[in-house]
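The other protein chains are all here in position, but one chain of the complex has been omitted.
Chains: A and B, in written order; residue numbering restarts at 1 for each.
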């Protein structure tokens, strides 16, 4: 069986995980290890008047109790947001100071004010409880809607009225005019609920300081160890880059939440230097709810206009995005360039305008979570399309089809250039697989059982392959978003791929090996993928934004191009043939049309013995490459959800979920399908189950799995997946990316199906049983709503 | 966890002595309530006395028509018991729906009752079936046992040893699980006993499990799902939380009552 591109190869990395031999950060134990426990604010907003550590310091096993004054005194820098967004009046964004350990003020429940280092974890935790912090409580602001109101609590001095930026994209006047001239305008107020990412592995860090070498090592749960090292050295002044090694070993899921460099990792590194001990911190789930960056939390109003033929005339959106108490690393980019730029969806829309105001509240910082901006855009567009179709009495599939973009490249009014796609084909495939034609009969059968059956569509598009460095630089990004790779062919012909991408569930050790197998004809068992260690891999931007295929693998391809060129030179020299006649086939390097060949490993050996290389050629067979994408990639698809609602309880069961995706070239269909399954589950979670909830005092009400509703096996169906491939023209493998699609496309499909079932459009996420039951009651009798 | 001393006595007398001899002792059996609270530093017993070493507290038997379940019998044992299935299938069904398989392997009937979590399942069965809670000191009728949220009429150092369930004509349980925790958001147990129909509601009440007079009267008149239709269920006194307010819970009480009757057939 082929192991190359398109092969359903079983994962190489599985064996260690299924036998319990995976190596996660919390599995590491150093010889002189001490444990950190953080003293966290119980208040959402308060002034820190004093910290008394004397009782804690006297406790058994306590090594040190450290606070924010000491941290800043040692020159540790504030936590930064790495993407500068400029308001429409030209002013820069208002970034409030965020110290890893709060000094003057705490701004959310869980904000760290001190850390205890002790011999054991339980000693550290007990001592952390004994640290006495005197607070002066301040007025609290929680609600996204209230953040900009007069009299709202003021969270950062340099962000008057809690406004971080007031940004816009598109042509406001033209859009207003288009809406004014429309035959029909659909208008909705739409909330995108706040989510907690909840990778199953809680965050963890082990910081090791080598005093003799003045060198630090950090094992951490990171999606991007090189970015962590860069930020830790360049901005937080923990150590210069060459004196800091960051290792992200096996990482148990990320979904965005492990992109960022959090106060805990910074503090552990600093504390290891202060105490001379290796310092370990592992979050428990309660701490994760309080400190891992949340996702989404938008409130928007939207208007979409249509002409008499059902063509979209204009789309206008006004959004408030809640950033929580501080600006996390990529927070600013999420509701702007990852959101508003996707508001054209799959549709030909001439006029779009979106205004976004980002605000502070006394809640956990909000940043990118699987999909990051694109789910928010997709949810708006696709709920508007479905609602508009119902209002205009049109078939929702056909309304979409009539507005689909069919010519590529297509430039949208919100600065994206879609390069390839077949939106109508996606719809056809999804409709056939979902048996839309048979829906009416299924609905009638369900009604006979007392159930309300509904069907909902979502036609999503996203921008992945993040991102062309020059383009993102011009839009405010603080880094380039290329990727790097190194391909090392060993003297025995085995291959090591060193990649700046990071696998935390995505199966890179298999997929990346497959493209090498495909190219050089060697078994994937002879390919080792090395990632996650800044001492081994020279640099990398990491894994998020569905970029590891489109960008990460493109870098590997570029490095393989160079290896192949050298291999051909060596073979041509050895076999006394022309380089142009050399082909690599089935593990051999051949002179085309002859029986002359060198086996793959013979070329490797020749390169390293260097006994007979072409004049001037350096020995060895190792090449590196950086790949900078030329455009975003645009995965797209159509999802169809079919649900049954129990009108007596509001319980909704997804009876069928169909996804037709266009991901471009697929390397390993098994792994790609797994990504879609997981994405859909997270999208269904957002649509029906998950919601981070605070009370008016800023106390987190959903602080454990007792109250935060994680999707479980019996909440979900088996999924029906289809692929409709158009190759991406802008990268060497033709890959678009698949990691986030499920989470982007599924929420509107689910909500559209539920609202179809219950006959009202007035429903927000999450559509919990209670929410659905209430919507049914309200639709029955408007008076019964309250 | 705060430091504690673990004990595993083999007789009831020793267990009582250990509890009485401790500064703040707690009984532990399955541990699925106590250990999470201890882990979160919400409980700090000086001593935990594990009663699972006391053989007499464990097991299921049929005592001339009365079903007797020892306090340390796990949910999985009740769910899988042929004796329970013969005497009261609704009880087996209830036990099979508590928590998840791993929880059912550890959690016990005595622990569930002693803790009286307002969202626990067993209190509904015990109250509806008119069971008797047997302790090392006395026998307590179900109607006298539950005393509000997380509270019972158990005395200090009083240990549940068994629960006695009288025979019933028909019984059914229907639970609406909290979507997140999977505890009962509303659970209704209906039982047709020789003292009439008894209906107990768990998960919904501000004071924990309670009997519903209106449902009992209607179902005593006609033990059918339709009989529930005309019964008013007031939201007064029902819980409101993130997952469901009192009005929604009141609706669920009716729906679950109907389904419990259906399930009893």
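Please note the rule applied: a contact is a pair of C-beta atoms (placed from the backbone, for glycine too) under 8 Å apart; a residue touches a chain by one contact, two chains touch by 3 or more.
In this section, contacts and distances are computed from a predicted model.
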Name under which UniProt lists the unshown chain, selected from "Acyl-protein synthetase", "Carbon-monoxide dehydrogenase small subunit", "1,2-phenylacetyl-CoA epoxidase subunit PaaC" or "ABC transporter ATP-binding protein": "Carbon-monoxide dehydrogenase small subunit"
Touch criterion as defined above, residue of A:82, A:96 or A:202 at the omitted chain: A:202
Contact residue for the chain not shown (choose from A:681, A:735 or A:751): A:681
Residue ranges of chain A at the interface with the undisplayed chain: 10-11, 13-24, 26-27, 29, 122, 198-202, 250-253, 255, 284-286, 504-507, 670-671, 673-674, 677-682, 704-706, 710-714, 716, 718-719, 742
For chain B, the residues touching the chain missing from this view: 1-6, 8, 28, 31-32, 35-36, 38-40, 48, 50, 52, 76, 80, 99-103, 105-106, 181-182
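Everything below uses one rule, namely that only the chains that are shown with their structure count from here on.
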Sites on chain B touched by chain A in the complex: 1-2, 40-41, 176, 179-181, 183, 242-245, 248, 251-252, 255
Chain B-facing residues of chain A, complex: 122, 125-126, 129, 286, 648-650, 689, 693, 701-702, 705-710, 768-770, 773-774
